[in-house]
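Structure first, then comments.
Left out: one protein chain. Kept in place: all the others.
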Amino acid sequence: MSIRVRYFGSLREKMGRVDDILAAEDIDTVSDVWKAVSEGEYLPDRILCAVNMDYADPDAPVKDGDEVAFFPPVTGG
Amino acid sequence: MSIRVRYFGSLREKMGRVDDILAAEDIDTVSDVWKAVSEGEYLPDRILCAVNMDYADPDAPVKDGDEVAFFPPVTGG
Amino acid sequence: MRLRFSRRSPGADVLIELRPAGFDPYAELQRYQTETLGHAGKYGATCSFVGTMRDFNENETVRRMFLDHYPGMTERQLERIAEEAKTRWRFLDALVIHRVGEILPDQPIVLVAVWSSHRGAAFDACRYIMEELKSRAPFWKKETLALGERWVEKNTGGY
Partner (left out) sequence: MRLRFSRRSPGADVLIELRPAGFDPYAELQRYQTETLGHAGKYGATCSFVGTMRDFNENETVRRMFLDHYPGMTERQLERIAEEAKTRWRFLDALVIHRVGEILPDQPIVLVAVWSSHRGAAFDACRYIMEELKSRAPFWKKETLALGERWVEKNTGGY
């Protein structure tokens, strides 16, 4: 399977990259995605998650072809 | 003493005049002013009163030279 | 009639105007902000409200309207309302423009705008001024219908 993982705001700078393409087979949830891109870390409470451009919980399922995004609290307006 | 009494909005049309000059001596309150200009009627609840351009209760005192106004509920904005 | 109180109360300026002729509220906001407001870079929030004459009211077509007021008292009460808002919220400047006289449908009746550092104060103060204006400022509307005229009896609450 293939999942595109995108980063925004300060998290993009912390990750040092704008996105990743995950090809791993053992990924079921948003949390799993985070672990895969962050060398096994738990998802920090303050990081927000989206699947296919809608907000999602860490335990939301992901599937092949999904776009998953991680970012800090929003500061627009 | 001399008190100018002014009417606004629909009340002006009901009174058939824009103002009165009261010269009576036995006027102590806003209610007394109303009675003097309306042939002894009680002040209707819905009519608002002002003395010298500030809202006033019916029992507020009036004195020589005051301007007293009566008008219906306001409908600006 | 132009009534500007200049920093009499701590912090905020307020300009209050009654207008016998039509005005464009957005042109007024733009001009006021550019020419009068002395807070460039300091305000982060502007809340404005425009009341516009509708061509209907209580199931009747309204052709035009006459806005009566009490010269002197109207300005004084608007000033009081703005002063109260200043004691309750921290804002930098406010603008109140209200029409008087003959008004046609689709013409602006009132503009209230508040500039502040933070958005909560701008929203709260703008709405407070509008609500108090609606219940306390001496204006009276007389509507011309297809047949005849009528005085508007009462403003409804806005909360």
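Going in written order, the chains are labelled A, B and C, and every chain counts its residues from 1.
Rule of thumb we're sticking to: contacts are C-beta pairs under 8 Å (C-beta built on N, C-alpha and C of every residue); 3 or more make two chains touch, one makes a residue touch a chain.
In this text, all values refer to a predicted model and were calculated from it rather than measured experimentally.
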Inset, instruction - Sort by label and list the shown chains the missing chain touches. - result: A, C
Inset, instruction - Consider the whole complex, including the chain that is not shown, and state which of C:24, C:58 or C:149 touches that chain. - result: C:24
Inset, instruction - With the full complex in mind, choose from C:15, C:122 or C:137 the residue touching the hidden chain. - result: C:122
Legend entry - For chain A, residues in touch with the removed chain: 6, 8-10, 12-13, 50, 53-55, 69, 71-77
Inset, instruction - With the missing chain put back, which residues of chain C would touch it? List them for me. - result: 24, 26-27, 29-30, 33, 40-56, 105-106, 117-120, 122-123, 126-127, 130, 156-159
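The rule we apply is simple: only the chains that are shown with their structure count from here on.
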Legend entry - Centroid distance [mean C-alpha coordinates] between chain C and chain B, Å: 27
Inset, instruction - Please report how many Å separate the Cα centroid of chain A from that of chain B, as a whole number. - result: 72
Inset, instruction - Averaged over CA atoms, how far is the centre of chain A from the centre of chain C? Could you give it in whole Å? - result: 48
Legend entry - Residues within chain B bordering two or more other chains: none
Legend entry - Multi-chain contact residues (two or more partners), chain C: none
